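Heads up, one of the protein chains got dropped from this complex, but the rest are sitting where they should.
By written order: A and B. Residues from 1 in each chain.
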Amino acid sequence: MNEPDLGATDPDRDPGVEEILRVRRQRGPVERSAPGPVAWFDVRRRGTGHFAFSLNRITGLGLVFYLYLHLAVLSQLLGGADAWNSFLQTATTPLFLGLDVLLVFGLLAHGLNGLRLALVGSGYVPNRQKALFWSLATFGAIILLYSAIHVFGADG
Amino acid sequence: MNGTRRFRVHRFDRDAGPATTQEFEVPVGEGTTVLEALRWIQLHRDPTLSLRHSCFHASCGTCGVRVNGKEGLACVTPVEREGGTVSVEPIANLPVLTDLVVDMAPFVERFPAPHPIVRGSEFIPGAQTPDDVEEYMRFEDCIECGLCLSACPVAATDDTYVGPAALAYAQRMLEDDRGDREALLDWADKDNAAWRCHAAFECTEACPSDVRPAQRIMALRKELRGRGKASERATTSLPATEEVG
Partner (left out) sequence: MNSPMPTGSAPTRSRTWRWTAITGLALLVLVTIHMVAHHFVVEEIGGLRSYDDVIAYISTPVIFVIEGIFLVVVTIHAMLGLRSVLFDLGLGASRRRLIDRGLLALGVVTVVYGFVLIGVLASRG
């Protein structure tokens, strides 16, 4: 049986990304399921894995936004006790506490799915990725419920 | 279930402006496939409708389309599975030549090299072969239909990602101990190759041929994890068990 020609990986024959993109553009419109990044969040007729990917991406971007929001908010501390304590008045209103719960949801979703990605993506349990997603989601839901109860002060 | 169904078919002529859709009322019966419906349209309504097909039984990989947004081989996709208007579009992430026909060259070019499509058969290891036959050969499972690339959310935005079919091919080569191992690992160990996958597993969902590209990409990563260490020629095999739940 012939061995395949893997001179394809020879750098002298490698056209490079730019050449490939140029040739591709010449070929005419590429059919997409949805324009650009919208495709990442289009879960219609897609399975658990795609849903997990979309969730991870949206929570990741949300958490990056939160990181900078958080640093900005904490900068209030530089203004001393009055500035901070008056901020705390707003921070303990139901709306803000609700946003805190949203944050916990984002952290749990991203963190637990991230754990699934680390395991599955290193080659462990590739045939159990759906089961892993749902069991981690269940665990996360329990933690979220407990956190929501606590944040709103119901357990004192 | 006899009667007619409405089909909304993607139409595109490179000389005639942007893509459009065209609707047809098609008579269907129990078990009518999308391919049969499309051929009915060609024969009775519009002979200019362009599509590809060959074997009629899901072994050639030619007739890939998206039916109501979901990838499938038209020859084995039953119409009655779909509700409402049945939309038929070409597979995604490849250039459209016309109507339902895409340019498969960018798909094939993602593979690391001109690649063999036959390999040794695993089914009858102990069987005796006739004197002049060394081993039985078989076709690879992958029929290069492109459904996996169409379903992949990374390929939806990145044309430089090598994609599930190419990565699955590389993993099979390693698993069977064929080809240049280091060259294959080098090819795979890149940000636009094995490490670009985000584990959506849509390629495995879409594959009509049990290639399980997502699992193979993860097996490939397991192989790459051991790089740099003193290596025996141990290869990582695809896990045999099916997904449960």
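One rule holds in what follows: a contact is a pair of C-beta atoms (placed from the backbone, for glycine too) under 8 Å apart; a residue touches a chain by one contact, two chains touch by 3 or more.
Treat the numbers as computed from the prediction; the structure is a model and nothing was measured.
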Given B:Phe12, B:Phe111 or B:Phe201, the correct residue touching the omitted chain is B:Phe111
Would you mind spotting which of A:Val38, A:Leu69 or A:Leu88 touches the chain that isn't drawn? A:Leu88
For review purposes, identify every residue of chain B that touches the missing chain, sorted by number. 108-115, 154, 157-162, 166, 186-187, 189-193, 195-196, 198, 227-228
Of the residues in chain A, which ones touch the absent chain? 8-11, 13-21, 36-37, 40, 57, 60-61, 63-64, 67-68, 71, 74-75, 77-78, 80-81, 84-85, 88, 91-92, 96-97, 100, 104, 107, 111, 114-115, 117-118, 121-122, 147, 150-151, 153
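Basically, only the chains that are shown with their structure count from here on.
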In the complex of these two chains, what residues of chain B are touching chain A? 12, 14, 19, 66, 68-70, 89-97, 102-103, 105-106, 109, 112-116, 118-119, 137, 150-151, 153, 156-157, 159-160, 173, 178-180, 183-184, 186-187, 192, 197-202, 205, 214-215, 218-219, 221-223, 225, 236, 239, 241-245
Note: in the complex, chain A contacts chain B through residues 1-9, 17, 20-21, 24, 27-34, 36-37, 39-40, 44-50, 52-54, 56-57, 116-117, 120-124, 126-131, 134
